[in-house]
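Take a look at the structure below.
Note that one protein chain of the assembly has been removed; the remaining protein chains are unaltered in position.
Letters A and B mark the chains in the order given here, with residues in each chain numbered from 1 onward.
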Amino acid sequence: MVKRSWRESGVAFALPWMVGMVTLTLVPMAVSLTLSFARWDGLGFDSIGWVGSAHYERLWPWSGGESVDPRAVRALTNTVAYSLFAVSLNLMAAMVLALLLNRRLRGMVVFRTVFFLPYLLSSVATVMMWSWLFNPRFGLVNRGLRVVCDFLAMWPGLDGFATIELPGWLYSEAGCMPTLVLMHVWLCGGPMLVFLAALQRVPMSLYEAAALDGAGRWRRFWHVTMPQLSPAVLFNLVIGLIFAMQTFDRAYLLYNRSQNDGLLFYMLYLYRIAFETPFRIGFASAMAWVLFVVIAVMVVPVLIVGRRVVFYAVRR
Amino acid sequence: MISRRWGVAGWGLAIVAVGWWLFGDTVATYRPIASGDGGGGRTTLRFSHFGSYQDYELWRRVIDAFEREHPDVSVVQEYVPGWYGRYDSKIRQQILSGSLPEVAVMQVAPFRELAGHFADVGSVATGRLVAHGVSAFTVVVDGEPSLRGVPVAGGNLLIYLNPDCFERASEFHGRTIPLPSDDWTVEEFRAIARALTFDTNGDGQLDQFGLWLPRWVYYLPFVWSFGADVMVDGAWGLAGSEAEAAFAFYRVLANTHRVCPKPADVAQLIQDTGFLTGKVGICVNGPWFQPFLDETGLRDRYVVMDVPTGPGGRATRVTWDGLCVADGLPEGRRGVAISFVGFCLAERVQRMIAETGRSLPSLMSALASFDRGGTDVRRGKFVGALGYSRLQPMLPQFGRVDRAINRHLYRWINGSSEVTAADFLAGLAADEAVVEAFESIEAD
Partner (left out) sequence: MIGCGRRHTRAVYLLLTVIAIIALIPFVWSVSTSLKSLEDAYAFPPSLTVDDVRWSNYGDVFEKLPFGRFLLNSAVIALAAVTGAVVTSSMAGYALARLPMRGKRVWFVLLVASLMLPSQVLLIPHFLMYESLGWVGTYKPLIVPAWLGGGAFNVFLFRQYFRSIAMDVEEAAVLDGATRWQFYRFVLMPMAKPVVVAVAVLSLLYHWQAFLNPLLYLSDFRKYPVSLGLRMYQTMAGTWVNLLMAASLIAVVPMVIVFFVGFRVFDAGRRGD
């Protein structure tokens, strides 16, 4: 191959990003790692006091004793459970929608825009609507469930349904997290867009060939569509997990006093510690690094498995 | 060749332009003489405040008036939409980076933690200020009291009543439920709250409620009425039979009588809208509630009542916003900042604040402009109640302790009825946030 000048090298293309990476990410990361071993109220640099690994011990549930912060542990388990459920259901919904939309029929453009609308609308409106729909007393959801239960109760042996207690959804400690999972499923417009982008690149010839081989709808889906979609699945899964682990505003906006700590997300707790008085920036930095490690533990195996399974056009 | 040369020139020009855009401000920042202080030019003064668009308009008018009187000064209005948390975070970031505005409006609670970053402004304060406000912004430095902020506007808590709820209750019970009088007791308060709570349509679920459950800060008048206090002699004070009685009363209202709606009973309504819509008949609130109500149909009808008297007497909570001047300013700039603060204490500026109806002015002589007299007795009650108002307790690490108290309180009333008020108070006193906050005072 011809020897290329520096201007043609990968570094030239990646330079702006690399500069950003170093100045906006690596240096601040080093700062926050350093601070995670200190106690600091963020009011002048002379108030930094070194505490060693004390912050990390507070976040390690097995370190025993009273030093563990039970709310941080609760926040982490809440967040991990939420991410696993919310992301997998969200991806399934997004894929179904993308498959439904990926056909040459009239009005698909309209539907696509409509499905994306929840994504565009301000979170205030969205949150208001959700607290109405899932209100245990007045909400549409429980009113519908009540009708279903009353109907079931008419059958012999099922009369227990007449007196069954309906879920408290957002207004109970146990119900608020599942409600948030549902809300995340509803907001599947983003991954849907990625799936659609991938679907549209599946060459028609592959389907034609499969059809000639006599493959049915399912076989075509599994042997043609899925392999072509696999990079998009991997992408959505990784991005979805990373973003879900950092859930913040929804939990912040949907708080009510009936939830106790049911909606205590990790980033919400971290934010309160870092930016509500008194600032505890050292502890917040340690929390961030723990979250970073937890996300890595979840995502890296997915990436490694993904490398083997995912179908790429580039083969070396 | 020519086109190539032009191309190079174009690139060069572009690079210079982008460089200037990127680093022009940087150069300006580090130029030895700050451009604002240039001799003969106008001095710029940064002034920051928080609030809604109404606060923005108020301060805009104050600044305009100030600039007319001081043509050599230009005031930059830095406005953060929102309250406590957001504004406070921004001020802290600015302290850290050394870019604190010359003058900032501060609420008392965050002020107490940051007092060391503000200059003494004792020279501005006159003897004609409301005493609560002055003590709110006085801190002890090296054994000497020092005024680190000038109170400009404040407010105390009173009881708001929605007469529509009384009418509906009278109709429901078949007897008149009269509005209380200002000398009511907590027992009468309880009876009225119960009478306002009922199930209109007989479906077994309450439809109208007596009281919007107050956060602990808004419940302080009751804590004091029962003779308890949050802080006693600089230490955590919520213990003993008075405190237990005060919080047992809270729980009775919330759970036993159910006079307070649970969040699910009112969907996404908040205190103000729950009251506005007549879903709840009573709420505890300050004068800042008035501008909102005055834009609704309830404008002419809502009633403001004094705080009920309890076994420990009668008291209500008052809080102040003050103007703080950044510490360590050069002399000239400090003088301009001080003159702006002094201007905000002038009679006519204090009247402007009073006329918004959202807070009491801090200047005694301006209080009359808040109390509009015969046309509206409600405003007069806030002025009158200053006589029995107590300054909000200056808890250390206020934000964190505030959240801890509310969290414990809600968990207690949401939870099993077997946990007594004494258990609740013991759990709260042992909370890490409370313990660490009071340790932090000892450390100082």
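Before moving on, here are some points about what is shown:
FYI, a residue touches a chain if its C-beta (ideal position, glycine included) is under 8 Å from a C-beta of that chain, and two chains touch if they have at least 3 such contacts.
None of these values were measured; they are calculated from a predicted model.
The chain that is not drawn here is touched, among residues B:Q93, B:N255 or B:N414, by B:Q93. Screening A:Y56, A:F161 or A:F235 against the full complex identifies A:F235 as the residue touching the chain left out.
Summary of contacts with the chain left out: across B:G51, B:G133 or B:P221, the touching residue is B:G51.
Residues of subunit A that touch the chain left out of the display are 4, 7-14, 16-21, 23-29, 31-32, 42, 97, 100-105, 107, 109, 111-122, 124-126, 128-129, 132-133, 138, 186, 190, 193-194, 196-197, 200-201, 203, 207, 211, 220, 231, 235, 238-239, 242, 246, 267, 270-271, 274-275, 281, 284-285, 288, 291-292, 295-296, 299, 303, 312-314. Seen across the whole complex, the unshown chain contacts subunit B at 21-23, 25-30, 46, 48, 51-54, 56, 76-83, 86, 89-90, 93, 96-99, 101, 266-267, 269-270, 272-273, 276-279, 285, 288-293, 295-298, 358.
Following the convention adopted for this analysis, only the chains that are shown with their structure count from here on.
Rounded to a whole number, the gap between the C-alpha centres of subunit A and subunit B is 36 angstrom. Those residues of subunit B that touch subunit A in the shared complex are 85, 88-89, 92-93, 95-96, 110, 113-114, 117, 205, 262-265, 267-268, 397-400, 403, 406-407, 410-411, 414, 432, 440.
The touching residues of subunit A, counted against subunit B in their complex, run 42-44, 69, 127-128, 131-132, 135-139, 168, 171, 173, 256-258, 260-261, 272, 275-279.
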